[in-house]
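Inspection log for the structure reproduced underneath, given as structure tokens.
Of the protein chains in this complex, one is absent; all others appear in place.
Our next item is chain A:
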Amino acid sequence: MNGIKRKTLSAIACLLALLGLFSPAAQAETGNVVLWNKLGSDAEIANSEVGPGGQKTAGHFAPGPFANFGQSFVNDVGNSNVFALTFPATSVVSKSKGTIEFWAKLSNFPSNFFDAVTMIFYVPPPSLPVFHWRMGFGSNNGCGGFGFYGTVGVATNSFCSGLVDTATQSGTLDSILGDRSAWHHYAMVWNETGIAQFGGRKLYLYLDGNLVTTQRYHDASPWGAIPDGSRLALAYFYNISGASVAIDNLIVWDDVKTDFSDRFIENPVGCGVGDLPELFASITAKSGTQTERQWTITLSNKSGCIAENTQIDGLTLTQTSGAACNPVITSPLSFPLGVGNIQAGAKVSGTTTINFSGCPNSARFKAVIPFSSNNGEVTGSKTLTNQFR
């Protein structure tokens, strides 16, 4: 059987859960995850991992898995101002402080931009002004900010009152992003009463985990309350034809987050008490000659927990086609093959060498790869068929 077997939670973990010390949402220095949507499928969009589900506008979002970063896709909406995907803002955006982070990839945008590329947009109910919580690129966001910019806070009077604005104030998409068509990680953090480590300023942007140097600051506190019926939307273009934005793994926190070193891990909730890593195995490469054929076995950790002391416990080949032969594993001389710890979201590989002497080119095998970690608390096995040498 493929898959993972988990041992029953320890009595201590159960006791902690009963005592209320076990929280389903992440509880870290950066607060709680209030929205986490992987955007990987229609089902995932409608059923967020944490927080309320999203509402998709037909035809404007094609979801895809995070792992290959390739398919969560907001189609070109040109001038139509159509929001591809929305979430109820009042339950996921905290006026006082918070963090919005996501991965995004721009396609077919010119490097010199003179129109708005808004990836996150706050949408109030009809009849109320469309301000703010916004992050994107533009030649002018309406308040004099341009370049890579973000705004937060609800305007109460004019377009710019009641918001904080930060921007790179210059540059092209290429000068800001490096490769404008690559995947980048974006984050916006805010605190209405100021962020101490930022000298009291109230909004900052992060690009690929790095704090963006800002040149413009506009503040007209206090901010208005977020009206009922408001939405947090992905994504909004203005006057850009033929372009598109892919967005993946949207996460909203209820506090200021300053460390985005975990941005490669899809799971922001982390490893809870009693949680165990989830491992998947595959044969990812084959090389060498018939008598010294090297197979690379890769174990992927798709959970928020570290897999400790991970090992490949064996490799069994059963011939299913071709003239009978007897392949011999020459390295390692014995199993298990230790591959060490696997960080959350990471992969580790081990190599085996097999002597296929006497096996015809048409020989096919079924390969069974048992694996384990955490001193046997996590065990699993992967079966792969139709394996040529």
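By our rule, a contact is a pair of C-beta atoms (placed from the backbone, for glycine too) under 8 Å apart; a residue touches a chain by one contact, two chains touch by 3 or more; residues count from 1.
The definition used in the following text is that contacts and distances are computed from a predicted model.
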Given the options "Stage III sporulation protein AA", "histidine kinase", "VPLPA-CTERM sorting domain-containing protein" or "VWFA domain-containing protein", say which is the protein name UniProt records for the missing chain.
"VPLPA-CTERM sorting domain-containing protein"
The one residue from A:A196, A:A225, A:A285 or A:V328 touching the chain left out of view is A:A285
Residues of chain A in contact with the chain that isn't shown?
1-3, 40-44, 47, 65, 67-68, 282-286, 288-290, 293, 296, 298, 320-321, 361-362, 364, 366, 382-389
